[in-house]
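Below: one structure in structure tokens.
Every protein chain of the complex appears in place save one, which is left out.
Take a look at chain A:
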Amino acid sequence: MNLEFTPEEVAFRKEVREFIENNYPEQLRGVGAREDLNKEDMLAWHQILGQKGWSVPAWPEKYGGTGWTPTQKYIWSEENARMDTIMPLPFGVSMVGPVIYTFGSEEMKAKHLPGIRDGSVWWCQGYSEPGAGSDLASLKTTAVRDGDHYVINGQKTWTTLAQHADWGFFLCRTDPNAAKPQEGISFILADMNTPGIEVKPIKTIDGGVEVNETWLTDVRVPVENLVGKENEGWTYAKFLLAHERSGIAGVARSKRGVEKLRQIASTELLEGKPLINDDDFLRKVSQLEIDLTALEFTELRTLAGEAQGKGPGPESSILKVKGTEIQQRLTELTLEAVGHYGHPYFRGFPEDGSNEFPIGPDYAHQAAPSYFNMRKTSIYGGSNEIQRNIITKMILGL
């Protein structure tokens, strides 16, 4: 056991930091909310990383991964968080990408992996349905074989940023007569421009339109878009969810969030003195930092295990539960810190189209919407109740 960085790792940090500082797009610096950006801006950093060969660090090297050690990946996250970069979206890089290189055919890998790597193709995830959330296996969207095609019918929901997507991956029922609901599900890719796919925005409580309903009506996709084997999709879906969970902890981002919270609390006043000097408030910030440290070292242990060939197992549920609870408390404390200026609602205001919201300090504008928005984190990616069920079953054996 050793917590020291080696000279190589220190040099790596320097290299990464310089690269980010020199190459991160100017127009994205200081941007707070990703959902307010246009498609081009959201992809900009991904494409720069693609050219550098750093867009998919976690992938095997033969598919374009960097071969970084867990420590290097950790440094990479920290340096990106330091600059608040808009990272590549997870749907291609962390979700469908690993499914394709693990279970897809050679043709499929050749067709789809390059676009995910270079950030030219935008992916969205068609998992949840109105009636199938936590109980994902009860999904009803069907794919019926018709010659060289599958014909897909159904409705998906919470499809994040599907309004920009070029491709989607969908869980569909291909065998309605299977003995168990988990059997008879297939993992199918679809070009989002295929006739019959309709994306309708869902406005959320923070005022954003990040998620969508996706309606699929007689959508014909070629059979070669099936990943792996027909009716084996649940295995791939679970594989993907475990991958999603391990990235969900967001340690580096939360550390950066705590740093920003401290800055805000040093500016805000309580009884004429900086809020951060108040014992009550400081204790809450300290508690958050302590919990974050516990999460950080839990994640490092998990990463070290992965490096020794132990895939992300059920313990990644800890990272999801604790990581999201911390993200939520962070936004809660930030809202608390800004006091009265948490009330003004900035989105769509002023109406003159300028980006300047003249009310209160800049750091206050996002405080309430971020707090509202982050409630989703304990719901998505398998709700935190489901994560606890996984630990109950898989680790406690109950």
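Here, a contact is a pair of C-beta atoms (placed from the backbone, for glycine too) under 8 Å apart; a residue touches a chain by one contact, two chains touch by 3 or more; residues count from 1.
Heads up, the rule we're going with is that contacts and distances are computed from a predicted model.
UniProt lists the omitted chain of the complex under the protein name "Pimeloyl-CoA dehydrogenase small subunit" (options: "ATP-binding cassette domain-containing protein", "Pimeloyl-CoA dehydrogenase small subunit", "Molybdopterin-containing oxidoreductase family membrane subunit" or "ABC transporter").
Touching the missing chain, out of A:114, A:207 or A:314, is residue A:207. In the complete complex, the residue from A:222, A:314 or A:360 that touches the missing chain is A:360. Considering A:134, A:263 or A:293, the position touching the chain not shown turns out to be A:134 (whole complex). One of A:233, A:250 or A:342 touches the chain omitted from the figure, and that residue is A:342. Not every partner is drawn; the one left out touches chain A at residues 128, 131-135, 138, 157-158, 202-205, 207, 211, 268-272, 275, 278, 280-281, 332, 335-336, 339-346, 349, 358-360, 368-369, 371-372, 375-376, 378-380, 383-385, 388.
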